[in-house]
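One structure, as structure tokens, below. Some questions next.
One protein chain omitted, others in place.
The first chain written gets the first letter, and so on, giving A, B and C; residue counts start at 1 in each chain.
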Amino acid sequence: MSFGKNISISIFGESHGNGIGTVIEGLPSGIKLDMDEIAQEMKRRAPGQNKLSTTRKEADSAQIQSGVFEGYTTGTPLAAVIANNDTHSKDYSILKTHMRPGHADYAGSVRYSGFNDYRGGGHFSGRLTAPLVFAGAIAKQVLKSYGVTVGAHISQIEHVRDANFDPVNVDATRLHKLLAKELPVIDDTKIDAIKEAILNAKNECDSVGGKIECAIVGLKAGIGNPFFDSLESTIAHLAFSVPAVKAISFGIGEQFAHLRGTVANDSYHLVDNNIKTKTNNNGGITGGISTGMPVIFETVIKPTPSISQQQQTVNIKDNIETTLKIEGRHDPCIVQRAVVVIEAIAAIAVLELWR
Amino acid sequence: MSFGKNISISIFGESHGNGIGTVIEGLPSGIKLDMDEIAQEMKRRAPGQNKLSTTRKEADSAQIQSGVFEGYTTGTPLAAVIANNDTHSKDYSILKTHMRPGHADYAGSVRYSGFNDYRGGGHFSGRLTAPLVFAGAIAKQVLKSYGVTVGAHISQIEHVRDANFDPVNVDATRLHKLLAKELPVIDDTKIDAIKEAILNAKNECDSVGGKIECAIVGLKAGIGNPFFDSLESTIAHLAFSVPAVKAISFGIGEQFAHLRGTVANDSYHLVDNNIKTKTNNNGGITGGISTGMPVIFETVIKPTPSISQQQQTVNIKDNIETTLKIEGRHDPCIVQRAVVVIEAIAAIAVLELWR
Amino acid sequence: MSFGKNISISIFGESHGNGIGTVIEGLPSGIKLDMDEIAQEMKRRAPGQNKLSTTRKEADSAQIQSGVFEGYTTGTPLAAVIANNDTHSKDYSILKTHMRPGHADYAGSVRYSGFNDYRGGGHFSGRLTAPLVFAGAIAKQVLKSYGVTVGAHISQIEHVRDANFDPVNVDATRLHKLLAKELPVIDDTKIDAIKEAILNAKNECDSVGGKIECAIVGLKAGIGNPFFDSLESTIAHLAFSVPAVKAISFGIGEQFAHLRGTVANDSYHLVDNNIKTKTNNNGGITGGISTGMPVIFETVIKPTPSISQQQQTVNIKDNIETTLKIEGRHDPCIVQRAVVVIEAIAAIAVLELWR
Partner (left out) sequence: MSFGKNISISIFGESHGNGIGTVIEGLPSGIKLDMDEIAQEMKRRAPGQNKLSTTRKEADSAQIQSGVFEGYTTGTPLAAVIANNDTHSKDYSILKTHMRPGHADYAGSVRYSGFNDYRGGGHFSGRLTAPLVFAGAIAKQVLKSYGVTVGAHISQIEHVRDANFDPVNVDATRLHKLLAKELPVIDDTKIDAIKEAILNAKNECDSVGGKIECAIVGLKAGIGNPFFDSLESTIAHLAFSVPAVKAISFGIGEQFAHLRGTVANDSYHLVDNNIKTKTNNNGGITGGISTGMPVIFETVIKPTPSISQQQQTVNIKDNIETTLKIEGRHDPCIVQRAVVVIEAIAAIAVLELWR
């Protein structure tokens, strides 16, 4: 179902259907849209960019249907459709009966009583993150007019760990630098090891997971609500709408479990007469509301379940145990393509709570 | 703002106001309510139960206003009010100006332009989890009629780690056993170390954090939705509505980051002709939808920011740096009281998505 | 279920339960509340004020639980509970089986599978409009700070017709004048005929219906949305949430059906350099959005179905035809008490759409 109260975002489509897309409602009118920037964002997620991802090639060009007039948002619903072009006309019918381990096939089949489109994962496909990225690109342009910038980097691939954002000093300049990189990491010395980890997995017909750390900078204090519509609730809600995300943490996250209050608390001080915290263990959020410090969160991305090794599974039509080897084009790692998706949901979350 | 589409839950109140409470809408009619069980749930969270928590004493007796008739839910809105009794009439006005580090004071003051009730944290107080527990107790009784049981345990306090749930075999019997314990842990040999960790912090005017692991058992496959209303999104949304929760992970969570797909994927097999997974790394959820395996998630609880040591902060009225020593009654650790709160939000999440 | 996205209003309770009430979320912080004015609004609806209404006496004093601090709204949920005091402890059990014609008894019993509280109409009782009036009183005070005033009058009782608002020139002064009247009508010469109509019905153990015309003045242009969240949709949604409302019309309403466009269209002109319409046939709304002219709508209120004459009905327990004579205290006419309820929903609607 669609997301949001202040803005409302629907995404639709199946991996091998006619088209996928989004309808975004509740945008402010009069925001000048930079179409090149939107296309660039789409390209950051698009498949087939290099040998680290699937060979499926999609232009992922979003055709805007409505809501933009003479280059500006009208404030009425903004709809965009992205065609599915590179859909192989092979026989997918085995996916109707043989459940791929780790995928949504089985849960989805039960949920929709077997009527779901199983081709290429159907509506559950990671391809549906393309309209999310589109919506995020729009959200980012709105946020830019509010002085807010969102950026993310690969913080881990398998056992390779990137540096972290400086939670107190990360700023728009540092975030923009990441955009220029093929593999967005803070510590460039880690790039080779990351590539190696991904290609090793690829060569072994396997896949790897990782983490993405995201920062929202320039966000004023006071955004978010106590309890149900907290900034953390809203970001997490959207983050877990992204396929393969299995964990999220804010600020120092798990470290809070073994720290004392004296260490964990972020003391306030004045910087140029503005209230800041000396540390930012809370990741820019207390009581569900932004503090004015950078919002920092990290998500865990599981290894893509599509691997071309034989796996044990069940044939749900005949209710018998069987094996399955998934043919076709796979990503050995989706973390690098998911970076812009995580940025997108962060931007949408902030826009939803903006006031 | 209120939570939910199928059910709708509002919680209201301030720590030192007249009363706190909840309105729950969308409940099925005809559910027989066990009032003793509800009172027992309230007691699990209530303050003043032992020396591990604050000395504030509250009966936390929920007065049902509506929605229950002759012992059964009517299906119309169920409202309950809990009186605030043990409110000290001391002068809280320093909290209007001196922001407590780690608390919502500053973010809340900006959010509400200084009009929020600052006494005892006001609406941001952990006391507001009492109506959440009430709503959860109702949700649990509805879920019981669907064969679903929710249970949780302290999985970590500071550096002391409890055993984990067996993600494949955890069942209602094992969850019920936890209810009888003063400190709900799986491995009873850890109890002394946990108590020691909490009391050490208390003696040193400090506080400690921890983790809570929660299981939902008996949940059929097919609950949840792809993308925005996924089971993970809904649980996480509510989990981050609980004050002090800073991270959540499903299944093996963070471990996904360094695992290969071959290891991480949960293979399907048949058990008594029912489709099960051999492992349950995904924590009972794929594609945002329940698989029929136990749903397992873990939350990180930060150390309560209220500590009676002097901390550096800012006086926002005079915009100067200052120090603050928080007087009053504190919890050296809220993890043990939060166990039932986490269970409550899990139950509410499942009820919201039930179909 | 609760109403609203920007604000969220829940109402709860049953006619003979412990208490009724409301939770209002999303209010701006810092609105100074005039408690006397709120009590005055409650009194306008309260029963037992004169011989034109039921003899049930309720103080309808709303106990605010939360959301108000030192006389100002905090911006957090504002909850209020109203006790049910004058509940006769008579035997209502006949209402469980004998469906009162025109009442919600039968539809409600099916809806809630017989578990609804049938005493005095339970949750379907007009008594539930008391929390609506409370919420409306709060909404009016917020709107006052925006320069918006809402007022209504009895426009018809049975065959007696009051004058209409001047749709172009009605203003706050004229609306305030109505507040001072026992029977709020524009043309005071109609008061005797109205009283006579009501008392005649009362003497004949019958009831009468009528109409209420409402005006919203001071509303700037641009409030409302095209299609689903139009100003008309929002007002109508809430109006039909008021028991006994069976029709609503905006501006000249039904007359549009037989008029030509040349006559119906409201031409624009300039008044003191402000854009106004010469006529206001559209009742201040075009395309679902306010035009800056007074918003005018009229609702039809059916005669209260409770009459102390014998009526034919069905006993749903035994599934046989039977007769029923409703004992107890009734309103021969609820139109005069509903005036403030209609004002309340108008105020809530505007607040929901405010931007």
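Rule of thumb we're sticking to: a contact is a pair of C-beta atoms (placed from the backbone, for glycine too) under 8 Å apart; a residue touches a chain by one contact, two chains touch by 3 or more.
Because the structure is a prediction, the values reported are computed rather than measured.
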Chains in view that touch the one left out, judged over the entire complex: A, B, C
Options A:Q49, A:T76 or A:T262, residue touching the unrepresented chain: A:T76
Hidden partner chain, touching residue among C:K96, C:K144, C:K302 or C:R329: C:K302
Hidden partner chain, touching residue among C:H123, C:H153 or C:R337: C:H123
Contact set of chain B toward the excluded chain (per top definition): 5-6, 76, 226
Footprint left on chain A by the chain that the document does not show: 1-2, 8, 10-14, 17-21, 23, 25-26, 29-30, 63-67, 69, 72-79, 81, 111-117, 122-123
Residue ranges of chain C at the interface with the undisplayed chain: 1-3, 5, 9, 11, 99, 101-108, 110-111, 123-124, 128, 156, 158-159, 201, 206-211, 220-230, 232-234, 236-241, 243, 245-254, 256-262, 264-270, 273, 275, 277-278, 282-283, 285-292, 300-307, 309, 311-314, 316, 319-321
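Note that in this section only the chains that are shown with their structure count from here on.
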Maximum centroid distance from chain A, chain identifier (CA atoms): C
Rounded Å distance, chain A centre to chain C centre (Cα mean): 46
Residues within chain A bordering two or more other chains: 5, 226
